[in-house]
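The other protein chains are all here in position, but one chain of the complex has been omitted.
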Amino acid sequence: MSVSIGLLGAGRIGQIHARAVPGIAEARIVAVSEPDDAAAQAVVDLTGARRDTVDGIMADTAINAVMICTPTDLHAKQIEMAARAGKAIFCEKPIDLDIDRVRACLEVVAETEARLQVGFNRRFDREFMELRAQVEVGAVGEIELIQITSRDHAPPPIEFVKRSGGLFRDMMIHDLDMARFLMGEEFTEVFAVGSVLIDPEIGVVGDVDTATATLKTANGRVAVITTNRRASYGHDQRAEVHGSKGMAAIGNRRATMVSVADTEGYRTEPLLGSFMDRYAEAYRRELATFVAALESGHQLSPSGEDGLRALELADAALRSMHTGMLVHLGA
Amino acid sequence: MSVSIGLLGAGRIGQIHARAVPGIAEARIVAVSEPDDAAAQAVVDLTGARRDTVDGIMADTAINAVMICTPTDLHAKQIEMAARAGKAIFCEKPIDLDIDRVRACLEVVAETEARLQVGFNRRFDREFMELRAQVEVGAVGEIELIQITSRDHAPPPIEFVKRSGGLFRDMMIHDLDMARFLMGEEFTEVFAVGSVLIDPEIGVVGDVDTATATLKTANGRVAVITTNRRASYGHDQRAEVHGSKGMAAIGNRRATMVSVADTEGYRTEPLLGSFMDRYAEAYRRELATFVAALESGHQLSPSGEDGLRALELADAALRSMHTGMLVHLGA
Amino acid sequence: MSVSIGLLGAGRIGQIHARAVPGIAEARIVAVSEPDDAAAQAVVDLTGARRDTVDGIMADTAINAVMICTPTDLHAKQIEMAARAGKAIFCEKPIDLDIDRVRACLEVVAETEARLQVGFNRRFDREFMELRAQVEVGAVGEIELIQITSRDHAPPPIEFVKRSGGLFRDMMIHDLDMARFLMGEEFTEVFAVGSVLIDPEIGVVGDVDTATATLKTANGRVAVITTNRRASYGHDQRAEVHGSKGMAAIGNRRATMVSVADTEGYRTEPLLGSFMDRYAEAYRRELATFVAALESGHQLSPSGEDGLRALELADAALRSMHTGMLVHLGA
Partner (left out) sequence: MSVSIGLLGAGRIGQIHARAVPGIAEARIVAVSEPDDAAAQAVVDLTGARRDTVDGIMADTAINAVMICTPTDLHAKQIEMAARAGKAIFCEKPIDLDIDRVRACLEVVAETEARLQVGFNRRFDREFMELRAQVEVGAVGEIELIQITSRDHAPPPIEFVKRSGGLFRDMMIHDLDMARFLMGEEFTEVFAVGSVLIDPEIGVVGDVDTATATLKTANGRVAVITTNRRASYGHDQRAEVHGSKGMAAIGNRRATMVSVADTEGYRTEPLLGSFMDRYAEAYRRELATFVAALESGHQLSPSGEDGLRALELADAALRSMHTGMLVHLGA
């Protein structure tokens, strides 16, 4: 089987994913649905795809997979449409900002036995992959403590913040998923605090820009996440896993390793400034893995369930921030 | 004025401090009070001090300063004795495990206008000093987030754990003081979780061995501390301060910078294994600073108030861990 | 103009270059000349090129550029053919192992006003590019000393060594070119020593496997190069430029930044094992730059003259090794 893809949505993230496809021998984008002419044309030029409607794509039986990159409030409905149309689905996170809507959507996915991969791109970053690989081969022994630092270079536009679902559901959700990915055990307790320190406007629209969450598993293992919307020195993404035998950690990559020493000391360049540069390779590997799994019949991962769990943690963190209390999950 | 010191207590920490004194030109230990003969003799051999009783030392008007290195439950009483005897006081942390006892003791200190320095040795470590210096010159701008990682190489004997006051009051108190030292603004909210992951015996005696605390100031600035009792690779002490302009951070020092590369990769040696090695220089500078302040008339720091504040934070963290709720301080 | 390329030679290095072309919008390989069927077919499959002879390619006026990746002893002749056929030329280093043959070839290039770029791929590595950029903006002031360390992961097969022209002309020539690239001033004196320490067979065929060269410019600036054929920990490529104001240096990149700490210390993975992995991006940028210069009319660089100069230095180093004397160039 080769993978014929219909692309739903060709905005910023849709373009990122579209660019990954020509490098994958077994896949091509054959149709794109996107209201903006320029954005749609960019995909057409890049891939030779035809422009089409969402319905047209769903109805085309030659299309066996869709990539959903539309605005968040369309994700769940389009997942359901694609599931019912028998298409494999790659959907950008989150499935929906409302957890009940996510659950309903995943029921359709389950009923239709649709194959669904959710877009937690960091799982495909070679640093995080190798970090987890070290954990899995036992380099740190039994995990005791995970620390994740996640700082964006600069806050997004306030219009984006308004519709984003907030720091926990938009940004920290990546870190929450990463904590799950590394821990290999579900978290049952969540505590969080948040502050508005970077931009008062973010507070005005009801969000925070700086937050930390503490998570605990039933076995008492702990994860601590600190997230904020600005780091002058670039997109700062670090993680460490500490356990009974030792620690595995990842630092940041820079564009180059050049250092300059003079009377002021030693200096190296700032980090890459955007998540798109930082995770360029991860985005490519994410889609290549999606296609390879479709080819091989392997299970898609991260799954809709992973998307749900991360959102549950984000919601719990938000609730904890508002109540000042540890939130217990599950049961 | 030259400083004639009476040393109260010559156990492990007393020996550490005693060894610092011969290197300070303006100070000498003239008397030592210690029940254990071997420990006392070690100080006598090192310094030429006479053995004496606590009362004898307090009564000796030629002694103008005491170093209190006795078991914790004697600290407050001996501070009061020394304060009333008009002696300057260096007291190992904590002043007492009971916050009310600390407050009562500090009232005596205030009434007698005694000069008191509390033993938060990390404030005298050149790494932490330089980190704070960078913060003070504005290298990070307005502080937003402090992260402190503090891991002991191996847990102390269970007998020590029992009497220690617990992880928060014994070990994390250093990190809480450091968070205050770096933040330069009081914390008003504390949340903490703790787990027993390293040694079940620690749980049996009612303590935890792995903990994390989140602290917030009235302005919304945040500090996150993770502390545990074991790191196979050595005594791990790191901190970073993140602010509006950037980040300042300290890593760990090793005994040497030697790296070896072979087919397995690159490796460097583990960290120093004990806080005594890690902070050897800090212990010396701590006492040298105490003596210098006595000579110059400068204010002693960290003060009894600093000791009290750190204990309040430790108590709040403990209470939060037990209740699962954010604890509000002050007012 | 778009660039239609004829590929001469599709062995290991030819494949590397062929793979870079599909990523360059303005260029495509339209014909390939290669006696080995499998190798030729790989290029055909990748690019859609036709198989052809060298003569056929030279005669095809629709082909406006050739990439010469044939065995070294064919380079000079094919450069001359292409020059006379009015084609732009990318030729793998070296132009020839015999300096007089190189000079004769470059005369033809000059007469025909052919455009020629020689394959010193490291000039297109982002680390070395940024190192030079730092030098050019004056970060180190006036250059005083350049140090280059260049170690291959493992020696090539002895059959390769025999035909390679020897360590200086095959391997160190890259470092000699890099020294010129960084110094920006010609070297006038060369001294070198060499040893057989890795594999006695290398000595049997008259070559060395470990060598160091010292070069000096007329102004007394110095470059020191150490090169050898084996580093257990990977392909080790470092350089530093020291000057009146300070130093700029590059280290090695690893596949990931993951570190693991345990009782044995801290470790990171070995370096990338092959120059093909290490310089994968540089090979792509090298050809993209070639194509871009053809499009823009900018001068091709590194030029045939650069190829000649590097070979002169390699020959001088070889002569110095044999005589134990400083060799003076030029005049």
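So that you can tell them apart, the chains are marked A, B and C in the order they are listed, and the count of residues begins at 1 in each.
One rule holds in what follows: a contact is a pair of C-beta atoms (placed from the backbone, for glycine too) under 8 Å apart; a residue touches a chain by one contact, two chains touch by 3 or more.
In this text, all values refer to a predicted model and were calculated from it rather than measured experimentally.
Summary of contacts with the chain left out: across B:Arg126, B:Arg163, B:His298 or B:His322, the touching residue is B:Arg126.
Of the candidate positions C:Val224, C:Ala255, C:Ala293 or C:Leu329, contact with the hidden chain is made by C:Val224. Contact with the undisplayed chain is limited, among C:Ile24, C:Val193, C:Ala255 or C:Leu329, to C:Val193. In the complete assembly, the contact with the undisplayed chain comes from C:Thr210, out of C:Ser4, C:Thr47, C:Asn64 or C:Thr210. Annotation for chain A: contacts to the undisplayed chain at residues 231-233, 261-270. Mapped onto chain C, the footprint of the missing chain covers residues 142, 144-145, 147, 149, 151, 189, 191, 193, 195-198, 210, 212, 214, 216, 220-222, 224, 226, 228, 230-233, 236, 242, 244-247, 324-326. Although one chain is not drawn, its touching partners on chain B can still be listed: residues 126-127, 130-131, 134, 139-140, 245-253, 255-263, 269.
As a working rule, only the chains that are shown with their structure count from here on.
Centroid to centroid, with C-alpha atoms defining each point, chain A and chain B lie 42 Å apart. Centroid to centroid, with C-alpha atoms defining each point, chain B and chain C lie 58 Å apart. Along chain C, residues 261-263, 269 each make contact with two or more other chains.
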